[in-house]
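For this depiction, one protein chain was excluded, whereas all remaining protein chains were kept in their positions.
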Amino acid sequence: MNTAQPPERTSERLIAFLDAAIAISMTLLILPLMESVSEAVADQRTVVEYVREHSWQLVAFALSFVIIAMFWRLHHGILHADTSAGRRRTNLQLAWLFTITVMPVVTALTGGLDTGREVVASYIGTLAVSAWLLFTIAVVERRTRTAAGLPVAASIAAMPLSLALLFTLALLLGLLVPSYLWLFVMVLVTPLRAILLRAGVVGR
Amino acid sequence: MNTAQPPERTSERLIAFLDAAIAISMTLLILPLMESVSEAVADQRTVVEYVREHSWQLVAFALSFVIIAMFWRLHHGILHADTSAGRRRTNLQLAWLFTITVMPVVTALTGGLDTGREVVASYIGTLAVSAWLLFTIAVVERRTRTAAGLPVAASIAAMPLSLALLFTLALLLGLLVPSYLWLFVMVLVTPLRAILLRAGVVGR
Amino acid sequence: MNTAQPPERTSERLIAFLDAAIAISMTLLILPLMESVSEAVADQRTVVEYVREHSWQLVAFALSFVIIAMFWRLHHGILHADTSAGRRRTNLQLAWLFTITVMPVVTALTGGLDTGREVVASYIGTLAVSAWLLFTIAVVERRTRTAAGLPVAASIAAMPLSLALLFTLALLLGLLVPSYLWLFVMVLVTPLRAILLRAGVVGR
Partner (left out) sequence: MNTAQPPERTSERLIAFLDAAIAISMTLLILPLMESVSEAVADQRTVVEYVREHSWQLVAFALSFVIIAMFWRLHHGILHADTSAGRRRTNLQLAWLFTITVMPVVTALTGGLDTGREVVASYIGTLAVSAWLLFTIAVVERRTRTAAGLPVAASIAAMPLSLALLFTLALLLGLLVPSYLWLFVMVLVTPLRAILLRAGVVGR
């Protein structure tokens, strides 16, 4: 038996697996729309009536699509395929994937139920947990690459931290006054990132 | 810390992600059929009755399948994996992906509702927006590759522009006289492309 | 502008796209089961009652899973990523993909409706069309690789032809006496392949 160590696994297959799952979650966001379309068809509504009755469902769909796309782009910017995929790092990625996988469920809740404390918290809370996990991923990635002598941009953790702080802020505000409008605090994400970098909180 | 720049990201992972999402959208086109099959099963219809009652739904499914396949093939012809994936270009791709992701929804509307101004507009309009975005992608791709000194076929924008113009024409005609038959203007796509190339509108 | 020809596209992205769509079709085969499970849950049936009432649905699911897996394995054996993806060959692949995409729909029909001439024809007919398209793909692949001087196993078209002939036979028999048992003619696939190869019908 050839007892040499087999080649160490890089993150390539892990990334491909995550991407497939994220792409599916993003696409399954249309499921509540598909269902409401088939109801509208059964009731012979017009398209205008359909859009009017389901406007909030459509907004929730578009919003979640944009947010998952943004998370994916961020994840794309953090992870490199040449880093080895250790067990802990893999688990961390899969935990993050869990938050993306439940997005269609919380989006359906958000698009269907009246705006209340609990439903706002379940939607924004999922986003906050996802962002904190992505921040952890970025920190671990930077440490792993630094330890392995691989090149790494010191600033990769700044954007996820900025997102995590703002989603947490939006969550707290949403618990006080239930509204999705608090998500507009996200416009501060770029200035906050710049402040975090300048303050040296997350490396520069 | 190794402060060398990590290797610049190419479009490879972006393309794989888009392809996964497009493949899912294409497959989710069957969802309204699955639902109507389960109704037909509950009512113990025969296959012939099922096909007769849902003929338009079947046509809409096949049409959307062909159109998404055509869009994918075109996208495949435009994007090269060796171009770097900048932030703006990534956003542009994700915006285009959004139009593909909603295709199962507008297909379900089209297959289920009576042909009217609004439903024709939502179907052909989605296709027109998708084609214009693909045209923008082609223009940006050509410019990026030219700037980076990478080889590029000057004509890659001709087909998307040709599609975008014809879908827009079909949309306008469909708003005047609501009908999906206007989509037959698409037979002009190859001659129009030739004219656009000869006129030098989109490079040659 | 760098007017050199960009690198010719190989079939790599096409294969990845097809595989994603095939994997999804294969997985969506469970949709009728998911629906009948939620009905069984609503009626508080036991698992044994559920299996008894939906035994044919379960058989149809398993059968289609095995058949799509077999088609995929065959496709995997035919296509090489290093062949260039021309427009016609791409269209041929996408036409074949269409037959795989409708498999969940015809499987749902088969699992739900009583065995009749039409439903047997729609199920076995889809398989026959799929096999003939795969045979065409194999023939074109062999010709393309031969023309390009690439190595190719002359026998790659034998198995698809064998499948196509037997599915067609099963279809004809099923039109005479409606039954899925005719699919047992598939046990002849290996001997028939050997005969076809010996007779030199499809190269050796």
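For reference, chains read A, B and C in written order, and residue numbers begin at 1 within each chain.
Convention: a contact is a pair of C-beta atoms (placed from the backbone, for glycine too) under 8 Å apart; a residue touches a chain by one contact, two chains touch by 3 or more.
Computed from a predicted structure; not experimentally measured.
Identify the residue among C:I30, C:V59, C:L172 or C:A194 that touches the chain left out of the display.
C:I30
Of the residues in chain A, which ones touch the absent chain?
Residues in contact with the chain left out: 1-7, 9, 13-14, 16-17, 20-21, 24-25, 28, 31-32, 35, 85, 87, 90-91, 94, 97-98, 101-102, 104-105, 108-109, 112-114, 116, 118-119, 122.
Using the document's contact rule, name the residues of chain C that touch the chain not shown here.
Residue positions of chain C that touch the missing chain: 15-16, 19-20, 22-24, 26-27, 29-30, 33-34, 37-38, 40-41, 44-48, 50, 62, 65, 69, 72-73, 76-77, 80-82, 145-146, 149-154.
By our rule, only the chains that are shown with their structure count from here on.
Using only Cα atoms, superpose chain A on chain B and state the rotation angle in degrees, rounded to the nearest 5.
Answer in degrees: 90, to the nearest 5.
Could you tell me which chain's Cα centre is nearest to the average position of every protein Cα atom shown?
Answer for the innermost chain: B.
Could you put a whole-Å number on the gap between the CA centroids of chain A and chain B?
Taking the mean C-alpha position of each chain, the two centres sit 25 Å apart.
For chain A, what residues touch not just one other chain but two or more?
20
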